[in-house]
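A single protein chain has been omitted; all remaining protein chains appear in their positions.
== subunit A ==
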Amino acid sequence: MDIDAVFHTNHSGIVTTNPLLDQLPSYQSLLYRRKVATDGSKRRGSARSRLSSSSSLKRDASTFSRQDKQKVQTLQRPARELPKTMEEKRAHKKQMDAAHQLSSWGQWSQNTRRCLKRLKDEARASMKSMQLWRGDIHLIEGRFGTGIQSYFFFLRFLVMLNFIIFLLMFSFVMLPIIVAPHASGNSTYSQSNDSVCAVYPSSTRRGLVLFREQLTDMLSGEGFLEQTYLFYGYYTVDRIHFAYIIYNLPLAYLLATIGYLIVSLIWIVKRSATGFKDNMVQDEDRFQSFCNKIFAGWDFCITNKNAAGLKKKSLSYELKTDLEEERMKQKKADRTRRERCRIYLIRVILNVFVVGVLCGCFYSIYAATSYSQQAQMSTVKGNSFMDLLIEYLPSIVITMANFITPLLFAIIINYEDYSPAFEIRFTLMRCVFMRLASIGVLLFSLWSRITTCNDKTCICGYNHQQYSCWETRVGQEMYKLAIFDFLIIAAVALFIEFPRKLLVDYCNCGLVKWWGYQEFAIPQNVLEIVYGQTICWIGTFYSPLLPAICTIKYIFIFYIKKVSLMKNCRPATRPFRASSSNFFFLGVLLIGLSLASVPVVFSIAQINSSKACGPFVNYTTSWEALTSTVSQLPSGIRGLLYILSSEVVAVSLFVITCLGMFYVIALAGAHKRVINQLREQLAMEVRDKHFLMAKAQSLSGAKPPHFKSKSRSRSGGSPSYHTSFTSNFSEAVSLVHPPPHSSSHV
């Protein structure tokens, strides 16, 4: 249908044209565009007369049906969602019930649907009420807002994740061993023939063991703890023969490890899916814009007077920061070339300095680990405090480095002259890198010690003289890191934050008052627990009970942090938005997961498993447990698995994933273009409206009315708001109809 001309019908249904409507700004710009494209402006005059009344009637019908459809849509929405008062809602409900006189079958099905829906709602509500720590987090939200609440949600998520990982490892690795004697299972143990590599000197203490020594053993994971289910070395069962099946424990161990990594990945990605969407939308449309701060900035849940005052301060701080950023942008645009060179030079120098600092930290961690390992080898099992200190030396160095470097980064970033938002993000990135890389350095130093022997090549594939059961040693290091992390968090809360609060409360010195309470800095706290979780992920392969320890550790940390927050802390002046924080937390967690999977996968696949202990004694590497099982499968499945793991399938999968990604990106681009076009159309519509109203005034010669149409203001009832643009559009369209009468609309 040719819609060149803007036309309407008069009351008799005959097509007429209106020169007024041809002057509409939107039509003019449409014509202009079309003229530019096809140069067919001459068509306008002839087309108008040619058009029949049926098409115009159709167009009328379509506008009317649009209005009807909207009415039906309003009717179909549940009454509770309508923005009307109670009486209007009841009238609406009555109307709806009257409209739908269903048969008995219809009513029955409707009733069942309603019952099911209500059941679902109730189930969801009861599930929600059973969530862990709901009341505590609710309290925190009320006093400190949604930013800090998101930290506690994150902590709760980690507790659940660790618990699930523990259940996985327990049910597949430990449960069969424990159940075997009771279920008449016959366990066979793995024996190694290789005599040199299979030497495993016992590390249990002999003779009278003091309690102090037992405590030292508990803290360092050695001594009596080494020969428990806590560490890899104790799992020597090879097969368990139950009534009908043979349970292959090494395979189960390996698959459980891979399983927990995959489960963590899927759960984190699922959880971050919504946050990612929001973040993408934000980035497109002026991230954390003014509108969001003004209209969605006040947290209506706040009931505490102090919290309210704090929120106001933080909001004004945010707005000032945003204005500052605008000024910075302006300044940046105005920068001269000379200034730009100077700033770049400063940035390069400072980045080199940062890299130097990082290298220094990493080297000290490496040196500390080497020294600690060396010292543990050479000295006889002493029981002094110094020995414990030496055992914990890597942990201490890591913690100190992670304490000093954020302060350093915060000072350096001031000289680099970035915009405030970028400053925060960049500092955070540096801290994340520092935290996670320090674990990597520790593992690297361990690996270099395990795989280098005195002579050139290692007989057993690893350093069997010093590390007869190297997996247990790695497990012990991770165990020590986890314990020390927990001790540090507890110690900081007890010995730094609490005295600070007491000092601020009871000392009247001006300096102390200015120092103030401890700020609950969310990013640093999040990095702490992500660090702990990364250790857990790495350590679970070497120490299957570590997830349980981490679950309990995080439960304690929850209560410590909560009490510390309530008593000792004040909220940060730089507020952390709940919406973006979810994405940040899970993003950092994903980085931690990817970092954690590298050493685990590497050690499973590359480093020879120790021959003296553990379930993989009969295999060269741990991965061989899987390959040997696959080679024993029937040939059909075996062939299939070989094909699936070949390069052909991998490359094709990669190519298909890339194609899918490009498709989605193209789709997103197309949507964006449509959105821009619709936006332009919106602006056009309103310009049309202005134009028509001005014309109507001039035609009717009436007094120019207020543009703020006061006639629609409160008239006893709440004004009904249309909830979609189509309603305004239909309004605009109805205005197109008889223009001489438009003065009555005004």
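Side notes on the structure shown:
We adopt the following convention: contacts are C-beta pairs under 8 Å (C-beta built on N, C-alpha and C of every residue); 3 or more make two chains touch, one makes a residue touch a chain; residues count from 1.
The working rule: contacts and distances are computed from a predicted model.
Comparing "SAGA-associated factor 11", "Tubulin epsilon and delta complex protein 1 domain-containing protein", "F-box only protein 42 isoform X1" or "Calcium and integrin-binding family member 2" against the UniProt entry of the hidden chain yields the protein name "Calcium and integrin-binding family member 2". Summary of contacts with the chain left out: across A:Ile262, A:Cys291, A:Ile459 or A:Leu699, the touching residue is A:Cys291. Summary of contacts with the chain left out: across A:Met429, A:Leu633 or A:Ala683, the touching residue is A:Ala683. In the complete assembly, the contact with the undisplayed chain comes from A:Ala125, out of A:Ala125, A:Leu175 or A:Met218. Remark: the residues of subunit A touching the chain excluded from display are 78-83, 85-87, 89-90, 93, 96-97, 114, 118, 121, 125, 128-129, 134-135, 138, 146, 278, 281-282, 285-286, 289-292, 294-305, 307-309, 312-313, 315-316, 319-320, 322-323, 326, 577-580, 679, 682-683, 685-687, 690, 707-710, 712-714, 716-719, 721-723, 725, 728.
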